[in-house]
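As you look at this complex, bear in mind that one protein chain is not there, while each of the others sits in place.
Now for subunit A:
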């Protein structure tokens, strides 16, 4: 297999931590976006859940960030897990692009905690959301050329994905509320644009990083990316089914509509988990064809 790195226990740990970091970042950003976009339409309890989710995810994100620093230090040290607390190794990680990304990510996640402050807190949290998205453009192959295009596409991809991922839990709750059907219907309309952005930005990134279609088939990066896209396609099918069938059924108060929609949203969450794990594997142990 071309372009696949050596995998050992620490690498597996790094992948799991990275996937957890992705989940925390997307949920934190998504909770802020949900509370902002649906502030007029969602019930107070649903908005409160979105904010709690964002704050909780931001706290988890900060903890994961610290753990990932240790894992990275251990990986480069060659000392095994003991390297995780070695001051010199941690210094090397801090000096690397991961240090820059950690500043953006850390400040962003702290800013998201401002959701706890009434009124203007949400504006600080919104700035934090953008900072978290920008943090992802500070590391890895996003630093390649054309850098500006890669950065803008990645930030758009993440904000749109976060909007979707962060909405799942609040929408799960809203499905039970009397006014939930209208919120879900409205979400479906807004999310259609979000999905278009996710796909456009994701495809553009894949094209810039792969260079050719044949490169996708012959490399570890390409195959893992195709797997990710396949799961995204399944997720889109669920989303489309929700929008076309289940939400209209909820609006007409069909029996069993609430349960069917909640089950479908649960499956979406499962698909998202697999997608984030696949993404963590891709960005940890495979290299884009243009970098081979």
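The rule we apply is simple: a residue touches a chain if its C-beta (ideal position, glycine included) is under 8 Å from a C-beta of that chain, and two chains touch if they have at least 3 such contacts; residues count from 1.
Everything that follows uses one rule, which is that contacts and distances are computed from a predicted model.
Enquirer: What does the UniProt entry say the missing chain is called, choosing from "Formylmethanofuran dehydrogenase subunit C", "Amidohydrolase family protein", "Copper resistance protein CopC" or "Selenate ABC transporter substrate-binding protein"?
Expert: "Copper resistance protein CopC"
Enquirer: Consider the whole complex, including the chain that is not shown, and state which of A:66, A:117 or A:143 touches that chain.
Expert: Checking each option in A:66, A:117 or A:143, the one touching the absent chain turns out to be A:143.
Enquirer: Which parts of subunit A are in contact with the chain that was left out?
Expert: Here the touching residues of subunit A are 1-8, 11-12, 14-16, 72, 75-79, 89, 92-93, 96-98, 101, 139-141, 143, 220, 277, 281, 285, 287-288, 291-292.
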